[in-house]
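Below are the structure tokens for one structure; questions will follow.
A single protein chain has been omitted; all remaining protein chains appear in their positions.
Take a look at subunit A:
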Amino acid sequence: MTGTSGSPVLEVDDLAVQFTRRGEQPTRAVDGVSFSVAPGETIGLVGESGCGKSVTSLAIMGLLPQRGVQVTGSVRLDGTELLGAGPRTLRTLRGKDMAMVFQDPLSSLNPTVTVGTQVTEVLAEHRDMTGRAAQDEATELLDRVGIPDPRRRLGEYPHQLSGGMRQRALIAMALACSPRLLIADEPTTALDVTIQAQILELLRELVQGSGTALVMITHDLGVVAGLCDRVHVMYAGRVIETADRRPLFATPRHPYTGGLLGSVPRLDTGRGTPLTPIRGSARDTIPWSQGCAFAPRCDNAEDDCLTEVSGSTVPLEADGLRRELRCRHPLHATPAAAGAPAGATAASSAGASAGSPSTGSSSWSSSEGQQS
């Protein structure tokens, strides 16, 4: 499915997460999500708050609470099935073979414990390193993620570090055992724009250097444009569009993807030009069983978007080369040739600047700037 060589590090197949609460209708936070990540590849899970991105990542890591949560489907890390694995197995895998970086670097670090202790505890857990050796390795790790004066920083508390440095420290901890898979759950959301760019660059360097598979969870299309090879757009718990980065930005097919790209403020439009937000909010959905969940907010929606008219749920279907789409009335009616140079269609599309065929770094740093 992914064109990259080598067997995938992570294969998620038909993953569904259902929350049940006594006396309430069960809610499906994630519904039939499938994707895979190859070594060294970066994929993006994109969507608004509440679309199931974070729940997907927690389900992969086995970090969802036991009670009231039903996880079905299949999650394989290097061929090993993770769903249904015992807590002990999962714990030894976490931190060693798969790691995660969270959104808020301040609250993700224990305020009462020094940074050094928190880094060395990972080393003690998975690499049996203690004392001097662990200290030296921790210094080395902090140095590798670009924290100046790492030895002094080891003895400091999280509140003494700047936001960017905290996130660097967390990345250092996540990469301490060179995991096969790194999940980054909106790692730059809590940071300044300039720091965001640095952190993204750091992630990219570290991932490319080591062949780690990176799953980037974000609502920031700038991040996607800069970092991801392949993008899965999620809405209301389901993947609605999957494509490689450039085709996606050049010719978004799903109206929701188009809306996301259209609602990003851009520097090259004139002052006073109104932004085009997506109508309504993520709460205005209908269950997938009754039709397309995005239909209530969709400008392209027609009667057959509802199940009772068309008689079937909207399927996720192949849409050109290496693309999948869950929509009956997509944008860009002619399925844009994904193989065609992105620049050819870029001018006509909403995400043109980010998808332009110039080098990735220059284009995404400009879209970074637009986020502020």
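Here, contacts are C-beta pairs under 8 Å (C-beta built on N, C-alpha and C of every residue); 3 or more make two chains touch, one makes a residue touch a chain; residues count from 1.
Operating definition for what follows: contacts and distances are computed from a predicted model.
Undergrad: According to UniProt, what is the chain that's been left out of this complex called? Choose from "Formate dehydrogenase subunit delta", "Spermidine/putrescine import ATP-binding protein PotA", "ABC transporter permease" or "BatA domain-containing protein".
TA: Checked against "Formate dehydrogenase subunit delta", "Spermidine/putrescine import ATP-binding protein PotA", "ABC transporter permease" or "BatA domain-containing protein": the hidden chain maps to "ABC transporter permease".
Undergrad: From the list A:His126, A:His232, A:Arg245 or A:Arg297, which touches the chain that is not on show?
TA: Of the candidates A:His126, A:His232, A:Arg245 or A:Arg297, A:His126 is in touch with the missing chain.
Undergrad: Of the residues A:Gly23, A:Gly79, A:Pro111 or A:Pro148, I need the one that contacts the missing chain.
TA: Only one of A:Gly23, A:Gly79, A:Pro111 or A:Pro148 touches the chain omitted from view, namely A:Pro111.
Undergrad: Give the residue, chosen from A:Leu45, A:Ala99, A:Val239 or A:Leu261, that touches the chain omitted from the document.
TA: If we include the chain that is not displayed, A:Ala99 is the one touching it.
Undergrad: Could you pull out which residues of subunit A are in touch with the chain that's been left out?
TA: 61, 63, 91-96, 99-100, 102, 104, 107-113, 117-118, 121-122, 125-126, 155-157, 159-160, 170, 173-174, 176
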